[in-house]
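This is the structure, below, for whatever I ask next.
For this depiction, one protein chain was excluded, whereas all remaining protein chains were kept in their positions.
Up next, chain A:
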Amino acid sequence: MSNPFSINGGAVVAMVGKDCVAIACDLRLGMQALTVSNDFPKIFNYGDVYLGLTGLATDVTTVSEMFRYKVNMYRLREERDIEPETMANLVSSSLYEKRFGPYFVSPVIAGINPHSQKPFVCGFDSIGCIDFAKDFIVSGTASDQLFGTCESLWEPDMEPEDLFETISQAMLNSVDRDALSGWGAHVYVITKDKVVKRLLKGRQD
């Protein structure tokens, strides 16, 4: 296992609901089969935008800090918060800058556009190709499992409570079948006037 994407393990999923979005991540940090930490969240907040990062943990930290810098500079120049769609293009171009020596991360964005109130999710490969999705985005070592659970459990126009239950069940049941992910999860449910963050205990093995 010398694949940099699967050394540390981890899973992220984002889903669209009716006037709401949700994003969830697991908490494990490992070195191959050895678990090093059970408190390593993979979702980062930049104003109205939430960014999930899976892949090589050192790059997860580096990239999240790089976007903290870039989004702060954007806020100072523009005197406003960055919008999810703008963030998507920032992430894309930043990753493509490193086309021939990429960061080993698979980012996911979730947010509600503060002007149009439209829910927005998208995902990327490690060199910045954007995957715009109407339904859900998955990433990480449990992506196969997440594709299966999300494709079966997700339905259009869910209210925030149903969206929370759906994304949580998709996440928990997926990471329970992946040895490199798990140890609890964070779930953010984002609506236009509030964000609810919940900690899921999940299996601790």
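One rule holds for everything that comes next: a residue touches a chain if its C-beta (ideal position, glycine included) is under 8 Å from a C-beta of that chain, and two chains touch if they have at least 3 such contacts; residues count from 1.
Here is the rule we go by: contacts and distances are computed from a predicted model.
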item	value
Chain not present in the shown complex, as UniProt names it (candidates "Superoxide dismutase", "GPI-anchor transamidase component GPAA1", "SKP1-like protein" or "N-terminal nucleophile aminohydrolase")	"N-terminal nucleophile aminohydrolase"
Touching the absent chain when the full complex is considered, from A:N8, A:S92 or A:Q145	A:Q145
Identified contact with the non-displayed chain, of A:D19, A:D125 or A:D162	A:D125
Absent-chain interface as seen on chain A, which is shown	3-6, 54-55, 104-106, 123, 125-127, 131, 138-141, 143-145, 147-149, 151-153, 169, 172-174, 176-177, 201-202
